[in-house]
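Below is one structure, written out as structure tokens; the observations come after it.
Only a single protein chain was left out; the remaining protein chains are all shown in position.
Order of writing sets the chain letters: A and B. Residues in each chain are counted from 1.
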Amino acid sequence: MSAIEQKLVAQGLALPPPRAPVANYLRTKRSGELLFVSGLVSTLCGAVGDEVTPEAAKIAARDTMIDLLALVKHDIGDLDRIVSVEQVRGFVRSAPDFMAQPAVIDGASDLLISLWNEAGRHARTATGVAELPYGAAVQLEMILRVRD
Amino acid sequence: MSAIEQKLVAQGLALPPPRAPVANYLRTKRSGELLFVSGLVSTLCGAVGDEVTPEAAKIAARDTMIDLLALVKHDIGDLDRIVSVEQVRGFVRSAPDFMAQPAVIDGASDLLISLWNEAGRHARTATGVAELPYGAAVQLEMILRVRD
Partner (left out) sequence: MSAIEQKLVAQGLALPPPRAPVANYLRTKRSGELLFVSGLVSTLCGAVGDEVTPEAAKIAARDTMIDLLALVKHDIGDLDRIVSVEQVRGFVRSAPDFMAQPAVIDGASDLLISLWNEAGRHARTATGVAELPYGAAVQLEMILRVRD
């Protein structure tokens, strides 16, 4: 088990089996030293600020990031090959007047930093949207730097 | 005519004249080996799931991608210089509770894969939004890898 996965296990977490793409795209695409990771939605559904609480959405953001890492491992073989997290983008399905998208996406960012320390710190944008695929509460994507 | 354009023609499709930017930005910006392609909206207007059907939106996504390729050709001279499609982002103007954004954006992705095969496969995010410029149904942008 890779060093990064051992850190996940130490937090009581684990990588699930990788989810298949829901349409005609790749889970990840390698571009030089960068790895573009496709958007993935949470299994938790509903609008945050309405049927989903911000606290539940933050946990969903963490869990969606774990799912994303499972996809990355599937594609590159070993999470220890990740050198740095460059950028994370989070969309939060928001009820009218819900304004705390950054706190929700911290669920994903906190996890990355717990695993990669300084190299896990990243540029980020958290945005609110009215609708997400399958009615999901959160959608995450990222750009990683990887080594061969 | 480039090999890629011949493939388009073989599908009964053709590149239209390139549309001009609607505001103060570039259609594309070269950055090393990458080409950032600006967001472009469909000429089809309306919210998907309301006045626009998902089927019509999928065709609009394909047609918007053809328009994007016309802009790219205008800027780089020859579509055969495209080495790989790295990332595609699609925003779908969504009626309340419309959740099938990925199937809409497949209209664009299917076309890219038909033209570039494996190199046309890409990372992707499909997101729902309430409003798009000019009331458009779909907005697409992408990052390409190009050769000199």
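Note that in this section a residue touches a chain if its C-beta (ideal position, glycine included) is under 8 Å from a C-beta of that chain, and two chains touch if they have at least 3 such contacts.
Worth saying up front: this structure is predicted, and the values here are computed from it rather than measured.
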- [ ] Consider the whole complex, including the chain that is not shown, and state which of A:4, A:70, A:115 or A:129 touches that chain.
- [x] A:129
TODO: Among A:8, A:26, A:57 or A:88, choose the residue that contacts the chain missing from this document, as touch is defined above.
DONE: A:88
Task: Chain not shown, touching residues in subunit A - done: 33-34, 84, 86-88, 94, 96-103, 105-106, 109-110, 113, 121-130, 143, 145
Open item on the list: On subunit B, where is the contact patch with the chain that was removed from view?
Closed with: 22-29, 31-32, 36-39, 89, 91, 129-135, 139, 141
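Note that in this section only the chains that are shown with their structure count from here on.
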Task: subunit A-subunit B separation of Cα centroids, rounded to whole Å - done: 25
